[in-house]
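Complex shown without one protein chain; remaining protein chains in place.
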Amino acid sequence: MSEELLDIRGLKVGLSGEADGRRIVKDIDITVPSGGIVCVVGESGSGKSVTAFSVMGLLPDGLRPVGGSIKLLGEELLGASTERMRALRGSRIGMIFQEPMTALNPVMTVREQLAELIEWHSDVRPSKAEVNRRVLAALEDMLLPNAPQMMHAYPHQLSGGQRQRVMIAMAMLLEPVLLIADEPTTALDVTTQKQILMLIKDLVKRKNIGVLFITHDFGVVADIADQVVVMQKGAVVESGGADAVLGHPAQAYTRLLIDSVPKGITIPTSARELAPDVLAVKGLKMTYGHRGLFGRGRVTHAVRDAAFTLGRGEILGVVGESGSGKSTLARCVARLMKPTSGEINLLGTDIAAVSNETLRPHRRYIQVVFQDPYRSLNPRLSVGQSMIEGVVNFGASPQVAREKVSALLELVGMDPQVMHRFPHEFSGGQRQRICIARALASEPQILIADEAVSALDVTVQAQVLKLFADLRSRLGLAMLFITHDLRVAGELCDRIMVMKSGEIVESGPTAEIFANPQHTYTRALFAAAPGRERLQ
Amino acid sequence: MSAITVSAPTSSINIRAFAGRLLRNRTVLFGLCILVLLALISIFASWLWTVDPAAIKPRLRLRPPSAVNWLGTDNLGRDIWSRLVYGSRVSLVVGGSVAFIAVALGSLLGLIAGMVRWIDNVLMRMMDGMMAIPAILLAIALIGGLGPSITTICIAIAIPEIPRVARMVRSVVLTVREEAYVEAAVSMGTRLPVLMARHIVPNIMAPLIVQATYIASSAILIEASLSFLGIGMPDEIPSWGNMMSDARLYFQVRPGLMLFPGICIALTVLGINRLGDGLRDMLDPRLARSVGGPK
Partner (left out) sequence: MAVAGVLLKRSVSVIPVLGVVALIAFMLLRFASGDPVAQLAGDNADPAAIAAIRARLGLDQPLAMQFLNWLWRMLHGDLGTSIVSGQPVTALIAQRVGPTVAVSITTIVFSVVVGVPIGVLAAWRRGGWLDRFAMWTSVTGFAVPTFAIGYFWIYLLSMQFGLFPVQGYVPLSDGLGLFLWHLTLPTLTLSLVYIALIARVARTSMLEVLSEDFVRTARAKGLPERIVVFKHALRNAAVPIVSIVGIGIALLIGGVVVTESVFNLPGLGRLVVDSVLARDYPVIQGVIVVFGSAYVAINLLVDLSYSFFDPRISQQ
């Protein structure tokens, strides 16, 4: 057993104003050894990030530790002076964050941001050549290509994965003993996530550092954790070795979290080939033009020649990473934007190029559920007012609409009484249910779910996925399910299309794609899915 | 998802609760008190121990405060107290009507620009051009053309404010249009007029009210400056600006002649600005968040 690097004992974090009020973090114990990765996993509001920031001494205004101890190599951090903490940060403890784009200073070059770390943590000002040498070495150590040029790049000139590598290079520059990683791969595409996780694992092995890794994703935990700490509502639910916790969770909550991780195919795909098409898309193109001053413009092909059909009661998954054009495709099909060219045949009518006035009666057949449930409901209208809007638009009286909507609320598992309340009174999952009920109110034939479960906690996500499957079987609803997560698509969809750079690179029945992916990109997506080996 | 995120901003819904919050906000309360007091003074001006503010008494020029003339008299022997009291009417009329004209026309233009793309380009270039000319200069030139009267002065002060309102409204419209709930409404077949009235206009009201207060206060200041320069209110109207303009020549002997109307203007503008600041802090969730700290 290696030595104890970080020892958190009985840590309590509370609100500054209240002497013995609410605790954000309640009496938790975590130990991080050298050469080990400890994953703190939990849903939003579990206090996992607060724990990480307590170690750094960087709690946001309004929060403060009210008890317990945090020891780094035997040195107490909770009572340490501001100056001592400043000296430790960056040199003994490195930290990386969720969103590398915003975590790097946008107006400073990579070199400047790394160099200042060396300059402010050394007693004698090192020479410029020496600084450059160390910065270059650190970047090369993170396997960044073209490190000499990259030194002089600004963050916005790098890709997401490169930015996170730069962040790690910065955190590791002064050879800290402890690395704190706060959801470092959540904002990244799945293939990039895989590379970053490998890099962190490799660092632990090579440099014998300890890592405190905060995540919400049990897939990621399964990939890299040596030890797991499960948190819920500020308290530790369960902790132990990764194999033990993942394989034989002692607590029901842990089991729920693990079971909620989408693992790919769970429903057997029944043959639906005979169902008539409700939607047929042909040669759909969406191009954004950036016309330059002298007509020499750049053109972005967001969607190139997309063609597919959707049968009644069928769920078609559209899977792709950011920038693949999957959301643009969805918005074109819903006619929230007008495609450059192509055909969108909705129940026998081509709606691709018709005017808004002609389109209006057709809109009821195709409805959208958006990603962010916090922005999909008008905060000034009651839930009921928002929900009946569509029904009334399509000719029903408000009274009839209300009755219909209350039935739909029951269908999605909400109390019809919520109609009189306002959106801010509901959680994300509840709002998403309301949005789904609203989308169903106009009796659509097709529901487009644009990353509709990605903003939700994993347990809520599992419930909403179940709701979708349920609606399909009860209402015969066809769905276009847009997601970045192949595992989620596998849980729900009958067929899957994989998109990359605006093109559909592969499509077919879910079972076939999972069993035998043809395109190299699809294979790469599968290889990168976190937790594949350990959770199956 | 990081645990240290701030809960999404929620607009206040319940009007009564909002009114309660309004009155508990010290900044808003301060502003409201001053405005109400001013309104009362201007309504009951003739009962407030005043005499005809324009009555000239050459023998009583530049008198110090006395039992008859509480605050003394000016260079033409007019009673300062009466002129101050009646001056509040001018300021309220100017502030109110300028804010109304600017907000009404500006928000109309802003809404059109925000919704119709091809008009947007033309209209916004026009607005840019107007904003390039300093407000007071444009007002001076307009009054030079229209001739000074209380109506023309209000119009001349209001016109330069229109582009500012239009721009603000336009930017809110463009932001709100991108909201998912507006897209949801579009996909549910909501027509443009309903879309505007139900989903877009309510978002404009709050910033518009705030901006109206700022326009009102700046109008009072500009009116005073114009009068001071001698191109504002006609002489016979007892405006605070006119009083200060008259006091210029006697400033070295009787600084008080400038002090009293100056304090009146400052207090009025301060009151309106505080009302605006308070409302802004309450209505703008972005700023409220920066005050509230993590939850």
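Order of writing sets the labels: A and B. Residues in every chain begin at 1.
The working rule: a residue touches a chain if its C-beta (ideal position, glycine included) is under 8 Å from a C-beta of that chain, and two chains touch if they have at least 3 such contacts.
These figures come from a predicted structure and were not determined experimentally.
Visitor: Need the list of shown chains touched by the one chain that isn't shown.
Guide: When the entire complex is considered, the left-out chain reaches A, B.
Visitor: One chain isn't shown here. Among A:L104, A:L246, A:A334 or A:A528, which residue touches it?
Guide: Within the whole complex, the residue contacting the unshown chain is A:L104.
Visitor: Would you mind spotting which of B:I112, B:V201 or B:L270 touches the chain that isn't drawn?
Guide: B:L270
Visitor: For the chain that got dropped from the picture, name the residues of chain A it touches.
Guide: 56, 58, 86-91, 94-95, 97, 99, 102-108, 116-117, 120-121, 154, 156, 167, 170, 292-293
Visitor: What does the interface between chain B and the hidden chain look like in terms of residue numbers?
Guide: These residues of chain B touch the chain that is not shown: 125-126, 128-138, 140-147, 217, 221-222, 224-225, 228-231, 241, 244, 251-252, 255, 258, 262, 265-267, 269-270, 273-274, 277, 287, 290.
One rule holds for everything that comes next: only the chains that are shown with their structure count from here on.
Visitor: What whole-Å value do you get for the distance between chain A and chain B if each is reduced to the mean of its CA atoms?
Guide: 46
Visitor: Which positions of chain A touch chain B when the two form their complex?
Guide: Touching chain B from chain A are residues 44-50, 53, 60-63, 98, 182-183, 186, 216, 334-336, 360-361, 363-364, 366-368, 370-372, 374-381, 386, 389-390, 393-394, 422-424, 435, 438-439, 441-442, 457.
Visitor: Quick one: which bits of chain B touch chain A in the complex? Just the residue numbers, please.
Guide: Those in contact with chain A are residues 1-5, 8-11, 13, 179-191, 194, 198-199, 202-203, 293-294.
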